[in-house]
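All protein chains but one are shown at their positions in the complex.
On to chain A.
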Amino acid sequence: MKLSTYNFLTSMAIKGVKVGFPLKLTINKKDVVESEFNPTFVERILPKLDWSAVYGAAQVAELTEDIPAVQPENIGENEVLLQKLHHLLFEIDVLEGQLECPETGRVFPITDGIPNMLLNEDEV
């Protein structure tokens, strides 16, 4: 699972959960898959992402020095930061780990790079 995908996932479908976001991420095993850096792509995708989850992912991936807690303005002019965001969002690949619902503690395992978000019938 790339951390760009992580940015969209929520546990709000669980009965009684209000926001379910961001999910608490644990990485047990990860890989880095190099991909071509396209600054425009990163810049334009950012408004669609939730910065708190971008920052949260950076913390778990131990890249906090690279990513500020608050989204800086005029990020398009900061190619160094865009490069770091590219690495965080599109190159780090979580192979094993888990996502945890912030409200109920329900754990969704990540196995072989695929998060299992499937809920039981009685949970929805």
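Assorted remarks:
Throughout what follows, a residue touches a chain if its C-beta (ideal position, glycine included) is under 8 Å from a C-beta of that chain, and two chains touch if they have at least 3 such contacts; residues count from 1.
The rule is short, and it goes like this: contacts and distances are computed from a predicted model.
A chain of this complex does not appear here, and its UniProt-recorded name among "Radial spoke head protein 3 homolog", "Fe2OG dioxygenase domain-containing protein", "ATP6V0E1" or "Signal peptidase subunit 3" is "Fe2OG dioxygenase domain-containing protein". Counting the whole complex, the residues of chain A in touch with the unshown chain are 1-2, 4-5, 8-13, 20-21, 33, 40-41, 44-45, 48, 50, 112-119, 121, 124.
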